[in-house]
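With one protein chain withheld, the remaining protein chains of the complex are depicted in position.
Labels A, B and C are assigned to the chains in the order they are written; within every chain, residues are numbered from 1.
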C-alpha cells in the first residue's frame, strides 16, 4: 500500500507502468540530510502559511532522522525563509499573506526548537522554492562529496518538491523519508509524493532510511 | 469551475484560502512562449514515454498560441531531449525505458511537424526536467527583456512544472494556457495545475491568453 | 591612452585586433548599479585582505555614481562577505587569512560608511567571487527588467571580474566605470580591465557613465 493509492486512479498507474517509471534504487555511500523550512511559520497553524496537521508529526520524524544522522557524522543542512524588506526581495510569490502583521513576527522564520540546528550545521536563508536556487547548497554538497540527499521538511508540493527536482538535476540520489515531509493540502502532498517517486526520488519509510544510515561508514 | 475541482477536497481548499494563495494577476509587457518537449516521444503513445490522450489536443492548442505569438513577433523557445550515449549523460532518471529499442528512434526527440520551430526560433536541447537547468534559457530571455513566459508542452507534472518553478524563481510572470499542457496521468495533471496556480503561476484558458497577446505592442 | 597601455605589448594588441575584439557599444535603457564587496576588510589596509592604494579613491568615485543613480531612481545592489563559522562555509579559498584574529572583527564585512546602502537597497551576502553565484542577483535584475549593469567595487581581478563574466553570460550589457574599481595588484588590475574591455564589457570613464545616467528616463 502506497500513500497515494487512494488518489491515483488505475488508468494513470497503467500509463506510468507503460513508461516503466518508479521502483526502488540503491542509495549512495555519502548521504546528507536537508531540512527544508521547518520554521514556526510553516509548522504552526497560528501563522498564515502554517499547515498544522502534518507539521508537528513531521518535526518528530525529522528529529529521529537527525538523531541517527548526527550520530553517524552525516552533514546536515537547514533552510529557512526571511522577512523581505523590499518589493525586490518579495519577488513574485502569489500568496498575499506578506502584508499581514504576522509577517513581522521574528519567530515565523525561526526553525522549531525541537530540531534546531547545532552550531556546526549550516542554515541557508532562501527566498525561492528550491533549497538550491540562489544558494550555495550544491557547492556545499560537493565540498562533502555527497552522493545522496535525504530531503525532509515542508511543504511536500512546494519547497520540498522543488529541492528534490534540483537535487535530481544535480545527479544526486534523492530519498524522501515519507514521515518527514508535510503539506497544507493532503491531495497535493500525496500526488507530489507519487510524482517524485515515479521519476526523481525514492519515497521510503523512515525505518528503512534509519537502517540505511546505520550501515554508513 | 476549475479543472482541479473534482480532485482537491474542500478542507485542502480551505487551508490554501487561509494562506491567501491563488487568484489572478496582471501579465507583463514582454512575453515569450516556451514549448517544452513536444516531441513524438512524448506526444505519441507509440513511444514508451508517450501520453497520447492529452498529447495531440495540446499540439493543436499550442499551434493556435504560436500562430498568434508569431504574428505579434513574440520570441519562441522550444526544448527537446536527446539520446544519451553514455551513462554520464543518462543521469539518474528513474524510468527504465532507456534500454528500449525505441530509445534509438531519431523521431523520438523530434518536435512534431504540426508545430515545428521556424528557422529563427531557438531549440534548446535539455536532459533534466526544467527548461532552465543546464541551459541558456534565462540568458536568452534576458536578451529579449522578457518579463512574462507562457509555458506550454509536456508533461504538466514533470518538465512543465519544473520549468514553471524556475521561471518563477527568476522573477518572471508565469502563465500556463490550460489547453496547451498535457500529462500521462490525469490526477498528476490536475493537481500540478492546482499547485502551480496557487503559488507560482496563472493557469488560464487559451482564449484569455490569445486576447492578451492581441494587446501586445 | 588606455590604462593598460603600459602593460600590454604591441604583439598582444595585434592578436586582439586580428580577432576584432574591443571597441565601444551602446548602453541599454534600464541600468542597475552593482557595488561589489566595498567593505572595510577590502578597502582598508589595516585588514589582511585590504588593498589601500586603490580602495579609498574607489569609494569616492562610487559615491559620485551612487548619487547620480539614486537621483535617477536606478536600482542599486551591494554585496559583502560574511564570517564563515564552519569549514563547510569556508570553502576552498586559497588565502590563509581566515585564521587571523581580524577575521572575527565585525567591521571587516561592513560596507564602508561613505557609501552605505539605503534602507530600500538590497545587500547580498556572498561567499564566492561572482555576485551572481549562489545568490538571487539575476532574479532581482530580471524583477527590475534591467538590461545594463554598472559593475563597481573590489577587487578588479577577483570578485569584480567574476561578476562581470556572469553578467555578460546572462546577456546583460556590462559597463565598468574605471575609477570605481580597485585591486591589491596594479598589474592584475590593469590586465583585467584590458581583458574585460576586449571581450565582455565596456571600461569607460566615470564622467561618460554619469552623462549616460543623466539621459535615463
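Throughout what follows, a contact is a pair of C-beta atoms (placed from the backbone, for glycine too) under 8 Å apart; a residue touches a chain by one contact, two chains touch by 3 or more.
Source: prediction; values computed, not measured.
Visitor: Pick from B:31, B:75 or B:129: which residue touches the chain that isn't shown?
Guide: B:75
Visitor: Which of these, C:2, C:123 or C:162, touches the one chain of the complex that we don't see?
Guide: In the complete complex, the chain left out is touched by residue C:162.
Visitor: Need a quick check: the contact residues on subunit C for the chain that isn't drawn.
Guide: That gives, for subunit C, the contact residues 7-9, 11-12, 15-16, 18-23, 25, 48-49, 51, 91-97, 128-130, 133-134, 157-158, 162, 165-166, 168-169, 171-173, 184-188, 191-192, 194-195, 198-201.
Visitor: Using the touch rule from the top, list residues of subunit A that touch the missing partner.
Guide: Answer for subunit A: residues 30, 138-143, 145, 147, 169-172 touch the chain left out.
Visitor: Go through subunit B and note every residue touching the omitted chain.
Guide: Touching the missing chain: residues 75, 85-89, 91-92, 119-120, 122, 127-128, 133-136, 139-140, 143-144.
To be clear about the criterion, only the chains that are shown with their structure count from here on.
Visitor: In subunit B, which residues are in touch with two or more of the other chains?
Guide: 169, 171-172
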